[in-house]
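This view holds just a subset of the chains, kept in their places.
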Amino acid sequence: MKRIGVLTSGGDAPGMNAAIRAVVRKSIYHGIETFGVHQGFNGLINGNITKLELGSVGDIVQRGGTILRSARSEEFKTREGQLKGVEQLKKHGIDGLVVIGGDGSFMGAQKLTEHGFPCVGVPATIDNDISGTQFTIGFDTALNTVLDAIDKIRDTASSHERTFIIEVMGRGAGDIALWAGLAGGAETIIVPEVDFDMNDIATRIKNGVKRGKKHSIIIVAEGVMSGVEFAEKLYEVSKVEHRVSVLGHIQRGGTPTGFDRVLASRLGARAVELLMNNQGGKAVGIVRNEIVEDDILTILEQDRVYDKSMYDLSKELSI
Amino acid sequence: MKRIGVLTSGGDAPGMNAAIRAVVRKSIYHGIETFGVHQGFNGLINGNITKLELGSVGDIVQRGGTILRSARSEEFKTREGQLKGVEQLKKHGIDGLVVIGGDGSFMGAQKLTEHGFPCVGVPATIDNDISGTQFTIGFDTALNTVLDAIDKIRDTASSHERTFIIEVMGRGAGDIALWAGLAGGAETIIVPEVDFDMNDIATRIKNGVKRGKKHSIIIVAEGVMSGVEFAEKLYEVSKVEHRVSVLGHIQRGGTPTGFDRVLASRLGARAVELLMNNQGGKAVGIVRNEIVEDDILTILEQDRVYDKSMYDLSKELSI
């Protein structure tokens, strides 16, 4: 392994830059040259590839977004697109590629590996919806961004004694909603992994009011339904006055937290080690607090394990 | 003046607690007892009034929201409701009232004064839409909250090379949009005070793209139209792909900034001074960096002066 490439793909996540930095520095430490592929798989097809030096990744560990940009690529979903990508990599003398992103990105990494070009996936998405890792890069930062928003909205909820419905991201996963709801002291948390009964929720709110509870915060994961839709359904059965807040894209940005920067550093470095050992077709992750790896195919095929204990705890604590 | 009351009314704004604290401490310093009226004019009518001591306002200077709560009151818009309020104040032996809030709150303060009960208004609203003061309590904090959101969204806008349309609060005023847009390096700022031409904006964006500009941020004040509506209209003439982010209620909350805490402290203290001098029917403010006061009636009747120079500057700097 003389030359390693790195690209980011899919939605951006805080900590991607810390992962890029780790890939570059780890490689250079081991005498390997590194190349950045700009604009994801799209840039790969177009040969948008430049050499990265130590200085290229200076002062980026604390930056949100990705200096390599990201982009969608319909063409890369085709065999032809993928082969073009392999060709570009070979043209630059690159021997292995680190792909930082979510499951779509992992699929791309798998395809390249199948075409004979070794790739390793690094899980980075705020949604924490990737199997094979308990935490994805970006989740911890998004959690804290959402919490900061909840803390702010609680000021108003409390001052005006109102019910607030806050829609958070997470695609099909409820982790952002669950963690932020538990940490933010939300009265109700709605996640895709657990069914809910709107009448129960209405009863809960009313009981709270009877006990003197002046305000109420409900977190709804976007994977269940939109905040507005939820609000309408809740109003139908409860007639509770409410406000809806859709947190939106602020959840994807911001300076990464310490946890995300450390995780990104460790995962990025491990990805380089795998390539150095010619272990393409793998993705790295953190499981039971240890850095691990597994076959991308296995990761893409298996379901994430949902730990219901935290959900149950949130119910007990939001009594 | 032996006893002063204080209430918060209308939408909550960061710094209201710092203003309450100043009213209480300034009064006690001068040997005056203070009473908190809870839940705005609604609580006033219902006699929801308690004594406030030094300890009641301990550790609140840094808190968002209002410890006195706020609420709407249809009843207080009637003469009967107002007279009930005066009665409650007299029942508690209160001689004057500080009303912290926006123009609706000022109107209530004016009415009470007209009924013979001296009130002083303290301008607190994130919207910065009150005449008689260049800055309202809460505006500076909201500005920084919006900026923090813009900085986060720029991470994604830049990573994905996209146009983002961000809707911000401000009711009829464009100050949050203008200041945040200027400070956040937005390419386009849409405020109620200045007309705009959608074709110009489309041209601007396209010219930017030609010059190599990879992303674009447009700030839309809610007083113009919703972010979604704006996006649809822009798409019609430009076909530019975009994302919309509605910042929503996070703008009302959060720890107040230094500027807002100092402003709130100064305005709250001056309000007490006015009551001590039996100057009811006034509202305080900051004009040309000095604490001033004016008749509430004048303030409610005159239009805010719009300083176009900052808007013009934003145009020059977003070249």
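By letter and in written order, the chains are A and B; residue numbering begins at 1 in each of them.
One rule holds for everything that comes next: contacts are C-beta pairs under 8 Å (C-beta built on N, C-alpha and C of every residue); 3 or more make two chains touch, one makes a residue touch a chain.
Only a predicted model underlies this, so the values are computations on that prediction, with no experimental measurement involved.
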Copy count for the complete homomeric assembly [2 present here]: 4
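Basically, only the chains that are shown with their structure count from here on.
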Intercentroid distance (Cα basis), chain B paired with chain A, Å: 35
Touch list for chain A against partner chain B, complex: 8, 11-12, 14, 16, 39, 63-66, 69-71, 145, 149, 151-156, 158-161, 164, 214, 243, 245-250, 252-254
